[in-house]
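Every protein chain except one is present and positioned as in the full complex.
Chain naming follows the written order as A and B, and within any one chain the residues start at number 1.
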Amino acid sequence: MSGANRIAGQGRLTPAKTARFTFDGKTYHALEGDTVASALLANGVHLVGRSFKYHRPRGILSAGPEEPNALIDVSRDAARRQPNVRAPVQEVFDGMKVESQNRWPSLAFDIGGVNNLLSPFFAAGFYYKTFMWPKAAWEKVYEPFIRKAAGLGVSPTEDDPDHYANRYAHCDVLVAGAGVAGLSAALAAAEAGARVILVDEQPEVGGALHFDTSVKIDGQNGYDWAQATAAKLKAMENVTVLTRTTAFGYYNHNFVGLVERVTDHLPKPDKKLPRERLWQVRAKRVILATGSIERHMVFANNDRPGIMLASAARTYLNHFGVAVGRKVGVYTASDSAYEAAFDLKRAGVTIAAIVDNREKPGEAVLAEARKLGIEVLTGHSVVDTKGKLRVSAMSVARNGGGSARWIPIDALLMSAGWTPSVHLFSQSRGKVAYDAASGRFLPGTYAQDCLSVGSCNGTDGLQATIEESLAAGELMARATGNENGVKVELRGESAFEWTGGMAGAGEGAGADTTVKAFVDFQNDVCAKDIRLAVREGMHSIEHIKRFTTNGMATDQGKLSNIHGLAIASEVLNREIPKIGLTTFRAPYTPVTFGALISHSRGALFDPARKTPMHAWEEAHGAVFEDVGNWKRAWYYPRSGETMHDAVNRECRTVRNVAGLFDASTLGKIEVVGPDAEVFMNLMYTNAWDTLKPGRCRYGIMLREDGFVYDDGVVGRLSQDRFHVTTTTGGAPRVMHHMEDYLQTEFPHLKVWLTSTTEQWAVIAVQGPKAREILEPLVEGIDISNEAFPHMSVREGQICGVPTRLFRMSFTGEAGYEVNVPADYGQAVWEAIWARAEPLGACAYGTETMHVLRAEKGYIIVGQDTDGTVTPHDASLSWAVSKKKTDFVGIRGLKRPDLVKEGRKQLVGLLTKDPNVVLEEGAQIVADPNQPKPMTMLGHVTSSYWSENCGRSIALALVAGGQARLGQTLYVPMPDRTIAVEVSDMVFVDKEGGRLNG
Amino acid sequence: MRKYSVFAVAREAMRGHKGWEAQWTSPEPRKEYDVIIVGGGGHGLGAAYYLAKEHGITNVAVIEKGWLGGGNTGRNTTIIRSNYLYDESMDIYEHSLKLWEGLSQDLNYNVMYSPRGVMMLSHNVHDKQSFSRHIHANRLYGIDNEWLTPQQAKDFVPVLDISASARYPINGAALQRRGGTARHDAVAWGYARAASDRGVHVIQNCEVKGIRRGPDGAVTGVETSKGFIGAKKIAVSASGHNSVILSMADVKLPLHSVPLQALVSEPMKPIFPCVVMSNSVHAYISQSDKGELVIGAGTDQYNSYSQTGGLQIITHTLDAICELFPMFRRVKMMRQWGGITDNTPDRSAIQGVTPVKNLFVNCGWGTGGFKATPGSAHLFAHLIAKGEPHKLAAGLTLDRFRTGRLIDEAAAAAVAH
Partner (left out) sequence: MLLIYCPYCEEERSELEFRHGGDAHIARPTNIADVTDEAFEEYFFLRDNPKGLIFERWRHIHGCGRFFNAARDTVSDKFYLTYKAGEPKPVIPGVSPATEKTVETYEATEGTAK
């Protein structure tokens, strides 16, 4: 039922447990534990995809994450769809829908296949040489065509309904890979008492033991030993075993990223489970036991469906019980492929021949082949294949150009030997070294506290691997302070030791040929493309990679890198290490964005900060604006009001009656200590020694370079205590700035800084009736005009709770800012509102605040200044002490360009037509008729309709602005030019009498 | 140099592409050059090309420590735009954009300049004010940049989430239609080929170990891993490593080098038509011709020459990308990498003379170097040839840090109120 190619008695899956899935609309049966690849092969399906450039038919090449061809689209439902999934990695679950990719209209008949016929034209790098004429055609014609033809899978189009999780973990020893080496190392480390995390990308541990059935460990079948060892490790308290988990990135200071696939194999996952879990592990030591990956042979038409890695065929047979063909050829340069032939032969499959390009294969495998009656053609090569949608024959010839003969087959297994997986080692910034004897790049110089063991370290032989791994496990455990443990010993036996291996193009695909011998399957890079790149001067492996795209596909060159290097090496007649290896980059295999993001989405992407009065504001219809990560009440529209209407009403009401404004977002810092005054003198331009307790002052803070950094009103509560306010966005950086100077430049000062932004709720009550509103609520403070004049601060009580009450104004009206402990903010606000509302006052938002302060010419740092403005530019020279010998910015301010004539200065602008409101950001010129590029004098920083003035008002930074008062300048807009007159910055109550009302 | 064309490609297709010649030659260094350019990236190779083409100076060597274009030229996210704020920036970036528009034809090398549009998202009132300031300044300069409503932005990029329920809803966007992308490697190769054709020596795998100076203090040549090479003038354009090279002549620069990271997704069919950037949520993204989403991440906070960085920088960027484009949450990251950017205190580049005679520097391009390549190279060539800056680069000189005449694009754009 689960496929005609399933061989009874083979494999480890349970025949009774089945699942159904569809592939391109057709239903297939699978066994529980099948991958999509094994299930399709069991059903005789080899054609599963199309290549990137030539759209050639492609099958399943591997049984692991190195798969370049069998990339599929997997969906559970419309929103849970995933492109570019590796068929040999994806486990089948009941009800899954699988679609092939990069083909139209169908996989078997793909129009894009015409590219294959045109391939002589599409040589590597051809696009650099053409599509240049006519000039506009690249963007309009050629590029869209190329983009459409490329690209493999189709992006999801809906938001992902699944969720993801994130964990941080610490351990003594992290072991990446749970084959023989990883399990041995983990066991030794764990028994020595170390806290161990063992990870493996497959559903079960075992690594190569999945296919290598000739291995015995301590007398037990290798795969069974692996499962038993994993079970033993899982039972230990100091060990975490994670399967379906890929160690994808090795970062600084032994920080390793893992991604655990939690539900993608389950038919009906529990909704509470995350789809994937990101583990961010800080390991004291890391053991890399990442194994090695078999290489393919490079020969003409080596890409037909049915041609695959020998070890993959062994996995499909020995683990999944699937025969990948009935008449199978083998083409190899390594002993390892022989064992695939042996296993298949014993399972009843016909082996057409083993074609070995070596004259002298290993004697043991040769003897076994003879014993099993398998024909071995040594010194021969496969030089071509046939078969439209699946391989049907191989052409075999004696090396050196003998006549070729066609041998019919329905599958071809190949092996060019094994490439150690040094990806994580290399990511850790270790330097690989080329071992010429074995033709492998192996770990050379280590950069972090890690060790490589087993075949990723170039260690051949089972017992050697075991002993190296046990020793590494023990060593790493000891290195992390675990001394008391038990020593582990293991004994392994395997049937054959493997020899051989080759890199580069094989017979019939040499320099004089134009055949398609694929090096990188997915990107359709052939041996001849590498040679072309070299011919064109691309001599660095990075240039070759970028010119041909070799190794740039989703498998990131796991199969192709070494072949590419070897071919370049041959053409350049230069040793492989002289050409270099491209840098391995994370991730080892692609990682879902969702897993990397984890919880950081929606409301948790950047948690919104809300003031204590937020709920009241919301209930009273406030529209909010984002300011930094705060939500601030912007304006309070009443029924039928536009924003403009609401703001005009609020502006009128505040000037005529009073208004309540939530100023809680302003930053607040408590500066305390015997040297607080000295410190304030250093941090702000103003002179603080003249400020008496109970009084306030507007302060300006500069950066050392002399530009305005922040501003705010500072209240002096006592000789040694200042209540400093900052801009909303500036609070954290001002605190940091102050701490920096206090700790590192002025550490002799006895001053303590405390951020109190979130401790105080701040209610501004502004307007002619402000005092009337507040008076009955305040206890212990005489708030009469005489006792409590403008720019004063007192401590007392309001509504029975403690308050710091400021007499200050950002509106130009008489006003107060009521600071109360945050928890009482809303209660006090409501109490004040209960008095204010009957008097005709309103609540107002940030927009009205902006208009009212602009009417008074009060600046907003960050809007009217931009980090290039000095206090003098902003007409704030009065706030810069001339007596002080030091404050931050004192020297920067004196630099030649900061004292030059003609700097941009803040001024007021009045449009000649009072009804025209300038656009904020609009540019100002003296001559609107000049050609472009125009000489721009500055820009409009703030601009509003002022209901109180009955006209528009604006602030602007204008070159030499102070000297231009009364001049007419122009603001050229796309549709008209607006004439403006330069004015001072105060538009309402120029004498400031209202402040004292 | 053999001309590239569709006919040449067709002819070669008939004979297995055996007739193509090396795009640039790799000669042994001469004893002395009129000009040595240190750094074989786009800026350095381009400067060599323009020296030869426009100033008739062909006795030039470009010396590269590794492989051509192996620094930031080959590591960036290929965004091109010119909608900057200050005159000094508009001068250089617009000059550059104009050169981009004809670069493939000029070099006879398809650098795949693709003016698909660069859209910058506005998320709040402050963004809108800032973009508006840019748009008006650009318009009066003569640079295209237009304001889009949220719906217009979505019409341009259908996958954009413009819902009001987003954490930082989009209240509009600024679009420069002439902005776009180009193929980064092709820029280095195209310049190398065209420069080599005009007699410039392109010397790879040659590391500069020292700068030699004569009794008058002027430079006389460079010590390299291939021995001493004499030079009448030395021009340094070694992004990331400029401080290291200039320190060989005792010149200290206002630079710090930090890793800037980027990543690509697996390739997918076209879904993303232009470049989108968001300063507020810190993300930029486009889709390559191969189908990968190309995503620029942030810089690590510490000085480093490591070309790698922390995972948290990548995840933070992806948070933002997926907040803007929620359907990409199931897409997978295929590769992440880093480059070393050298950054100035005002985030604008430095191009000019140094206190050492006949030693010129082009550095501090931070994250904006690729888009500036042709313009910077063109003006750098002028500086090297004439000994003084072109008027379009006159604002980029080194002395501005002493005088205070900074070009602070970052401060102008990023200060929240």
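The rule we apply is simple: a residue touches a chain if its C-beta (ideal position, glycine included) is under 8 Å from a C-beta of that chain, and two chains touch if they have at least 3 such contacts.
All figures in this text were calculated on a predicted structure; none of them were measured in a lab.
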Touch with the omitted chain, as defined above, among B:L311, B:I384 or B:I407: B:L311
Contact partner of the left-out chain, one of A:D524, A:D705, A:E919 or A:E947: A:D705
Contact residue for the chain not shown (choose from A:K388, A:R405 or A:R891): A:R891
Of A:S639, A:T744 or A:N929, the one touching the omitted chain in the full complex: A:T744
Interface with the unshown chain - residue positions in subunit B: 241, 243-244, 247, 252-257, 301-306, 310-312, 342, 345, 401-403
Those residues of subunit A which, in the complete complex, touch the missing chain: 251-255, 280, 282, 429, 447, 704-705, 736, 739-740, 743-745, 747-748, 885-886, 890-892, 894-896
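The criterion applied here is as follows: only the chains that are shown with their structure count from here on.
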Averaged-CA centre spacing for the pair subunit B and subunit A, given as whole angstrom: 22
Contact set on subunit B toward subunit A in their complex: 4-6, 8-10, 12-14, 16-18, 20-26, 66-68, 70, 74, 87, 90, 102, 104-105, 108-116, 123-126, 128-137, 139-142, 159, 167-169, 180, 183, 185-186, 189-190, 204, 265-271, 281, 287, 289-291, 306-308, 310-311, 314-315, 318-323, 326-337, 345, 400, 402-406, 408, 410-412, 415-417
Subunit B contact footprint on subunit A (complex, rising order): 52, 80-84, 120-121, 123, 126-133, 135, 138-139, 143-144, 146-148, 150-160, 162, 249, 251-252, 255, 257, 280, 427, 429, 514, 528, 532, 535-540, 542-543, 546-547, 549, 552-554, 556, 583, 585-587, 590-594, 596-598, 600-603, 605-606, 608, 625-628, 705-707, 727-730, 860-863, 865-868, 892, 895-898, 919-923, 925, 932-934, 936, 939, 972-974
